[in-house]
Each structure stands twice: as structure tokens, then as C-alpha cells.
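Structure below; questions to follow.
Yeah, one chain of the complex is gone here, protein chain that is, but the others are all in their spots.
Moving on to chain A:
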Amino acid sequence: MRVALFLTCVNDTLYPDTGRAVVKLLTRLGVDVDFPMAQTCCGQAHYNTGYRHEAEPLARHFSDVFGEYDAIVTPSGSCGAMVRELYPRMGERARAEGRGDGLATTLAPVVPKTYELTEFLVDVLKVTDVGAYYPHTVTYHPTCHGLRSLGLGDRPRRLLRSVKGLELKELPGADECCGFGGTFALKNSDVSAAMGADKVRNAESTGADVLCAADNSCLMHIGGTMTRLRTGMRPVHIAEILASTEEERA
């Protein structure tokens, strides 16, 4: 099986540790993962801000880069949802605008092959115990697109429960949005910050050391709020927890 890592532009630029953790984790599980160097961005920020026409060439580019692989794995529920849920919609919209099936046909191959990391582990590799060791108290925040668009369900929690040394604390109001929402955090900063502060207070109430999620964009917002509110909690991507072992930390 030819597996490609779609790291996402945010992780590539700001969170390379998450990328290294995914590579380490998948390699340990026997997956030979490739990183196509031509990859850039899925176009989500463009699409969700109203620039669908600017997002189209990026989607085409994604399809060119990843079309040949058997599976595309991404450590981002949000970018995964872009491909799986919104690429087909972009194709439909182009068709409705009388531009034919071209875009839909181009994008169709990558849609079913794209998996968010925890989905890939549980559904494709059929593994919940990935042999990780992480001696910390952790609370899990299910990010909105992973939760609702992809329907990740309890997959991330099942993976975390199998991690040795890890104590999982349930997060009150877990299903509520943290307030990031891409450009929402800039356009409606007051509301976004209020949502972030509530999320952080809920996380703090669990007494956990670490807040874990499967999306670094949300973690950037939550972590940035934690720093300003001086909580002492750390945001950590789930890939980095799953990649940690007793011998070596991620």
C-alpha cells in the first residue's frame, strides 16, 4: 500500500514535530509513508472564507500530488474534512454553474482515500494499541470538523485509553467549539476569544497537564489562550502522544 502523508501547510510551517511524530508512529506500525514534496495547502481557508474560485486550483493541485497513492493520511480533522466533504461539493457547484464534470472528475479519486490519522489507525490498520507510553494526565478536545464532518467518534479516545501511563480525563463541554474557526478568530475576535477562554477553563477544571486534540490550528488557538491565561497546561497533538514510547519521547 502506497501511503502519503498530507501534513497540511500549517503543520509543515509551524508544527514540524507533529509531522515527525506521524512519520515515527506509522513507521513503527510498519507503514512505509511518503511525503510528496509538491504538496501545499488543501484550500480550506480560501473556501471557508468565501473564495471558492481561489480554492479550486489548490484542490486540483492536491489531486495531482496525491492522486496516485492508495491512502492519504493527515493529522488534521479539519483539512481531512475539506477533502472528504467539501471537494465533492466543489465539484457539484462547478457542475451547477455549467462548467461540466471536469472538477468533480479531477477531485473524485482523492476523496475516499483521504483519512484523518486516528481514522487511518483504527479503520485501516485496525489498531487501537499503538504501543505508546505517555505518563501524563490528558484531556481530549474533539475538534469540530473531526467530530461532525468526519464523524471520528470515539476513535481518538480509544487510542488514548490504550496508551500506557496515560490517564484520560473527560473534558466538560467537550463537543463545544473552541472558537478558532479559521478566519473567524480574526473576524470575530471578541467572540472567538470568549469561546477559547471558556474552553481553557473547562480544560483546567479537569486537573489534566495536557490538552490533546487532532488539529494543530485549534491547539494553536487554545494553547495561545492558555499561555495568556497562565494555566500551566500544555496543548499537544494526539500524534505526538501516540508516537511517544518508553524508550524515546516523540
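Note that a residue touches a chain if its C-beta (ideal position, glycine included) is under 8 Å from a C-beta of that chain, and two chains touch if they have at least 3 such contacts; residues count from 1.
Criterion: contacts and distances are computed from a predicted model.
Undergrad: The chain that is not shown, which UniProt protein name from "Iron-sulfur cluster-binding protein", "Cellobiose ABC transporter membrane protein", "Osmoprotectant transport system permease protein" or "Aspartate carbamoyltransferase" does it carry?
TA: In UniProt, the chain that is not shown appears as "Iron-sulfur cluster-binding protein".
Undergrad: Among A:G67, A:P88, A:G131 or A:G224, choose the residue that contacts the chain missing from this document, as touch is defined above.
TA: Among A:G67, A:P88, A:G131 or A:G224, only A:G224 touches the chain that is not shown.
Undergrad: Of the residues A:V73, A:A104 or A:M195, I need the one that contacts the missing chain.
TA: A:M195
Undergrad: Which residues does chain A use to touch the chain missing from this display?
TA: Within chain A, the residues touching the omitted chain are 7, 9, 11-17, 19-20, 23-24, 27, 33-35, 37-41, 43, 45-55, 57-58, 61, 89, 93, 96, 144-145, 148-149, 175-177, 179-197, 220-221, 223-225, 227-228.
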